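Complex shown without one protein chain; remaining protein chains in place.
For chain A:
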Amino acid sequence: MGCLPGETPNQTVWVSPFPPVSTYSYVYDLQDQPAGAERTARRRDDRRRVVAMSTADDGDTLPGIPNVGKADLDAMVENERPDPRDELADVEADTDLGVEMAEDAQRVARGELSGDEYWEKHDEAAAAEFGEAYRETPNPAVDAGDQTVSTETAESLSCAVGSMDTVSTESAQVEGDGPEGGIGAGDQKWGMVIDLQKCVGCDSCTVACKSENRTPPGVSYNVVMEEEHGEFPNVTRTNVPRPCMQCDNPPCVQVCPVSATYKMDDGVVNIDYDRCIGCRYCNIACPYGARYFDFGENYDDEVDEAGEITSPEYGVDRGPREEGKSPIGNIRKCSFCTHRLERGEEPACVETCVGDARNMGDLENPDSDVAKMADSSRAFQLKEDEGTDPNVYYLK
């Protein structure tokens, strides 16, 4: 159920104006996204949760932030909201059904209708309308923590249960990865190409990475190495962004005594935080300095409750950051934002790059942009003579 016709989990349609941290991705009202009425219901559920959260925080008057009245914001949204019928007229699906479901979804959001009743009322019609795709596509709306649909109903609708992150990640695995599934089991071989002529050295990638992966002080999966050459006035400067190279022959994997770090099928080098003993041998072995030890420090002085939100790295949601709990005491590094790749999104650094210098794609697909760029005469890898064969290429 919960099935969005024609939408495969790899084509992510929602966008967020906020830093790409999954939990914040639904803060604004998405009810008018033109992709079917059901999404309205889903978003409604989530929006309600978020609103509840923000009132609990009593964040109306934060120091230094202008207090824009909620009513004003609602009016602005209402003003911007297109007419549902106009929108739905562009879609193949039945407009009446869409509007009806959307209105009921709003009732669910207001608490006038239960989630179970909602699906009892609409499931059959929606199934008839959307056909097979309806049953095949999982619905991440059913949130395990705060779900609006009972588990029984969810099961009767053969619906996936879990948080948005887990459901989206799992669905990606179920859909695309053949019999084995699991994180990183994709058919692609992920590669990154960074065009040094386009890099302006703004460090946005580093910031986006820290914000996406919620890395603690002293841990920065991406850095921009700045090299200055020559003497005044003949000076040149090169900025070399350095994520994890996701080497084909990774020295880190070679040295790990417990096989806690390993190559995944999609080429990304994984770290199993539940197995890593924190010996830091990989940290020593990495020729690119791309591995960082998590000493357990926090940004608590800078941000209240900085550790409350963590990133579902490698597709595992570990909840709030706590002392003595992994990844504290483990080695960490760039994962090409595996959790985003699995949702069909680009890594945060690629998405944010102001000069469009960073590119992500499938190196094994000869038609892909990255494969072409990696083949060009401008392409090179860092420390090629190490024999590590990185999957990050640079264009000089």
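One rule holds for everything that comes next: a residue touches a chain if its C-beta (ideal position, glycine included) is under 8 Å from a C-beta of that chain, and two chains touch if they have at least 3 such contacts; residues count from 1.
By definition in this document, contacts and distances are computed from a predicted model.
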item	value
Among "Phenylacetic acid degradation B", "Ba3-type terminal oxidase subunit CbaD", "Molybdate/tungstate import ATP-binding protein WtpC" or "Molybdopterin oxidoreductase membrane subunit", the UniProt name of the subunit that does not appear here	"Molybdopterin oxidoreductase membrane subunit"
Touch criterion as defined above, residue of A:Gly307, A:Gly329 or A:Gly344 at the omitted chain	A:Gly329
Of A:Lys121, A:Arg135 or A:Arg280, the residue in touch with the unshown chain	A:Arg280
Residue among A:Tyr118, A:Tyr288, A:Tyr314 or A:Phe336 that touches the chain left out of view	A:Tyr288
Chain A residues touching the omitted chain (full complex)	218-219, 223, 225-227, 240, 242, 251, 253-260, 275-281, 283-289, 291-297, 323-324, 326, 328-331, 382-383, 386
